[in-house]
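Removed from the display is one protein chain of the complex; every other protein chain stays in position.
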Amino acid sequence: MIDLLGTHYNYLVFVALVAIGLYGVTASTNLVKKIIGLNIFQVGIFLFFVTSGYVDGAAPPLVGHGSGPYASPLPHVLILTAIVVGVSLTAVALALIVRIYEAYGTLDEDAIREVQLND
Amino acid sequence: MSHADSDQTYVESTIIMTTVRVVVPFVFTFGLFVMFHGAESAGGGFQGGVIVASAVLLLAFAFGIEPTREWLEGPLVKTTIAVGGATFAFVGLGALAMNGAFLEYEAYGFGSDGVKYGIELVELAIGAIVSGVLISLFFSLASGDFLVVSANNGIEAEPSENAANGSDDAASDSDNGSDDGVDASVGATGGELA
Partner (left out) sequence: MTTVSTTLAIVLTFSVLAALAAIFLRDVLNAIIAFAAFSFGIAVAWILLAAPDVALTEAAVGAGITTVLFLVTIAKTVRPSGERLLEAVEWRSVAIVVLLVGTLLTTVRSLPAVGSADAPVATSRVTEYYLQNAYPETGVENAVTAVLAAYRGFDTLGEATVVIAAGVAVLLVLRQEAYV
């Protein structure tokens, strides 16, 4: 296990971030903090992808300047678009949260459920 | 644009306003540079678009969200998004019309330079989409009626109506006037950050 720390550090961090994100989504009762957890979960996945394309001592994939080794450009492209799509969807989630607040007057999951039961 | 918000919660900070006034032109230029220079160095439409959007967000936080929104009012952001999307789609479909595959830049017959400039054009289109959408996302979250105002001005045949009145009308028509509290509390964030 200790040798994994030396060679697989990024993957361990990936596991840690996904765990923290999942904990945030499931444990927080505040909806905004759930979205923060979702974002952390997402970054964990990004780390897994970008790490998979990395080679020791690799240059960024700017081909035509000198010679390799280069990092694989494909994970970079996927993650680049995923980040922008991620922020757009975060905005949609936050807009829904604003509407939920207008309807229920609270952002606490348990309080919202209580209001729903009372109606 | 530097006048304070009418609500008392927005605190005008000389330090932040001066800093932002100096920094924003460079951030904006850097964003455009990243967008235009995506072929030779790190950068491209997504990267440049988010930097341009963050420059506008800086302005909103230094000078208040409402004044920035009024400054940007009109069809500018909406047009940027539409032109970006249309450019991307038409570059792709144009290749089909030239008997190539979708987005096959070689089909335009400009040689290898043509491929490069086609890619640049698509990157600029992506930059326009990303920056425009992110700016409008921010303003719609912050005040709720950014693009709606310009859309209403287009739909209703009342071009004489000025922008400020238009925004008030749209707010009270569609949301029972709940915007007032909202704007005040948004100003509060600006104040806290300042």
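All chains are identified by letter, namely A and B, in their written order; residue positions are counted from 1 within each chain.
Everything that follows uses one rule, which is that contacts are C-beta pairs under 8 Å (C-beta built on N, C-alpha and C of every residue); 3 or more make two chains touch, one makes a residue touch a chain.
Just so you know, these numbers come straight off a predicted model, no measurement behind them.
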*Which of B:V20, B:I51 or B:A107 contacts the chain that the document leaves out*: B:I51
*Hey, which chain B residues sit against the chain that's not shown?*
34, 38-47, 50-51, 53-54, 57, 61, 81, 84-85, 88-89, 92, 102-103, 105, 112-113, 115-116, 119, 122-123, 125-126, 129-130, 132-134, 136-138, 140-142, 144-145, 147-148, 151-152, 170, 173-175, 182, 185-186, 188-189, 193
*So which bits of chain A touch the chain we can't see?*
4, 6-24, 26-28, 30, 32-33, 35-37, 39-40, 43, 46-47, 50-65, 68-77, 79-81, 83-92, 94-99, 101, 106-108
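Note that in this section only the chains that are shown with their structure count from here on.
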*Rounded to the nearest whole Å, what is the centre-to-centre distance of chain A and chain B, using the mean of the C-alpha atoms as each centre?*
25
*In their complex, what parts of chain A are in touch with chain B?*
60, 62, 80-81, 83-84, 87-88, 91, 94-95, 98, 102
_chain B - residues contacting chain A, complex_ = 41-42, 44, 46-47, 49-50, 130, 133-134, 137-138, 140-141, 178
